[in-house]
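A single protein chain has been omitted; all remaining protein chains appear in their positions.
Naming follows writing order (A, B and C), and every chain is counted from residue 1.
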């Protein structure tokens, strides 16, 4: 941590800052500059927050953190990438590029089972589908809840595809965990810390989506919430951030892939469906994600988008998904990874 | 809802869209344009969502909603402003400009009681203080929980100031409601719909903060979640949105005040402390909020910011708060409202 | 400037960085930390840029600037506020709160002269009107050019109001300077450095608008371009930044007022018309601007907005402007300033 003193701060103010730094358990080192002094506070500032409050002291202009505030998520603590095992033979973050596909919402047995069979056929390795839906409007379809979970389990039985499904309420964690192979935290819950803490106590992989206005550093702090409770199986997912551009639903932050790959050992997936909001934009974003070095994709697929209860306009039809997967395979091979099937 | 057909869409595609509009319970009206056709779908689209899926049909370019998607929050349903009664003799949204003040976190009996007495002295009408803290870092102070609520109740007993405090977990709603006069939903939970639904079933005023990346329309949809469950006592609070500017913690969207005042009957408050993140910027934003027509303020005050467990740099000292309140009073009078004391 | 070394950077890499710092004319001070070293480079870094390139050296994680990069615009160089004299008896940045009003574009003699008389009557001190219009579409009205300037001069003769008008092309600087009392740089030209340099050589006040995606620091750097060429009469104008919110044309960054007031001695005005884009939102933003401590306003007024060649929807009618000015006066008085008339 670097404390920048104001131009004209007094000797007494500087001395107070030094005393405070020592009181907080760090070592102060003053550098006397031409127009102002700066004080370095030596000590591991991760896992602490106290130094920030020095900003409130007399004579202090600002406080500049030097270390990243996360530990367990960082490459410094674990340099090699984490491969998260989902079920025996299926890992995310390793040699395989993993595609998760399925509808936004589970709507019926026919819908989920047909979709599951179709996406498996095309090479998807997991099935996604929402049973608890966080919708902007209280008047929109809110999901089938436990009935939806049961249908997902049926589709899994039929196809062998493990299930990714979202949990939105800490109260439902136990229920969803009975059915899910991966618990998903949606973009509106990236900083729902009560939920994250409970998921940190599960023995189950967590797919953590980035919130629309969450910086990469804050995203990793949310992962840290789960990791610090003991659950080390966290998969990150970039799904578009909110910007001024309205041609797309959100703006896919594709450079988050190499930034995250440098800063964390956790796997990184991309959700091009929510990022773009329009199905015709999805395939090219799938290819870009693979080329950028992502570990996999979450893609919305619906047998009949014009009948979907939610997110129809961004869902691929099974035939469109199949065509995309064929072309995707070639890009994945260039990256030195493989795809199933 | 207006459906814009693609340039070159076929007669069959247009006929399918018309059929679908009828099937969804609306009346189609086609306008034949020079380069493309548009179809108006007549019928009250609020409280429905189905029409949006027409965007997935063949030949459709895009779907443009005409009505706002909220009902109970809108001025069309209730033209006159709502004054929310907190306790007998104290309403928000009426003739009085109401200031809520207090520390970010409750830290000790001495801290909260001293602050309560000081802010009351300066003219604050409610006491704020967090017992459950949603913090970006798992290593930061997470709040005193029920012990904090008890200290808030003690400060209320001492000063008579009603209490505003945050709830972050649906599990804690009942507990917090035992102590709070107003339940606060923080910016990270504006779209925590599970929480909103529970709060909609309480008989207790709710202070709903706007999320950092939540549009004004989405903000009103979140209010609609609470209203549609039966709780009509919702107070809105703008607290800064996330932009590219880094000189301030967030960017106070001051024009949200007149926009909200036009669209909704609900009261609108401003939180300049979280919006700016720096205590020296707070007073001028308090004056601007009053001048813009807000119904009140939430201001962070701490007896000793450099010892605060959270948000020290944005907290006013009691003397600074007192000076601000004196000047604020003159601005409030110009608006034709009054302040207590 | 603080150079943060990578965790694990070698002694040689550190030595190279120290050597480079010395070569660039600074003094290096190394602080040995627990997980990494940081190096302070002592010396006045303003007006230089060289140190940033140390970021490309082996073993360097990042470079953190300590000083603001502007000099002449800063409060450190000139602590007292600048009052910019426009014509004898009229200054911006002093005791008077100054309102500039007029149409977006000059359209006819009748239009500009009627508007000038009306706004003068209501208390405006300068007349605005565009003769060169930077329009998003090449098919939109592009302004009356020199004919428009002549009409502005006629309106000035009639009313005595000095003229603010925009220049968009370095080629036209001389021409516009023949007519204008204040040269305006629009939001699309805030970083048109060729234009700024030419304006820096004029003996004429410059009204510099903030660009839609320009940070406050970059804004001051643009002012520095003008100041460093010798022209010290620069007036800053915040007119809304681009964010995700679509209810307003832009988002008025009202906290830019106290931030700028702290960092620079230059006067700060607000343009609520471009910031909001809707005339019914303008009055409350005028009041907020005065309360926040701005030095004045730019307000669009048109005798008949539904016939305006540009920006009709955000223009006040003369009667609306007059009503706003009456109420504004009371807010201005609270701030301790005065308004003409």
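As a convention for this text, a residue touches a chain if its C-beta (ideal position, glycine included) is under 8 Å from a C-beta of that chain, and two chains touch if they have at least 3 such contacts.
Please read all numbers here as calculations on a predicted model, not as lab measurements.
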item: Selected from A:252, A:266 or A:339 as touching the chain missing from the view; value: A:252
item: Contacting the left-out chain in the complete assembly, out of C:54, C:100, C:116 or C:299; value: C:54
item: Touching residues on subunit B - with respect to the absent chain; value: 2, 4, 7, 29, 31-36, 38, 40, 42-44, 64, 66-67, 76, 242-244, 246
item: Touching residues on subunit A - with respect to the absent chain; value: 213, 215-217, 241, 243-248, 251-259, 262, 275-276, 280-281, 284-285, 287-293, 327, 330-331, 334
item: Absent chain, residues of subunit C that touch it; value: 20, 46-49, 52-57, 69-70, 134-141, 168-171, 188-189, 191-194, 197, 211-213, 218, 221, 224-225, 228-229, 242, 279, 305-308, 312-313, 315
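Rule of thumb we're sticking to: only the chains that are shown with their structure count from here on.
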item: Centre distance in Å when subunit A and subunit B are each reduced to the mean of their C-alpha atoms; value: 26
item: For subunit B paired with subunit C, centre-to-centre distance based on mean C-alpha positions, whole Å; value: 31
item: Overlap residues in subunit C, where contacts from two or more other chains coincide; value: 243-244, 246
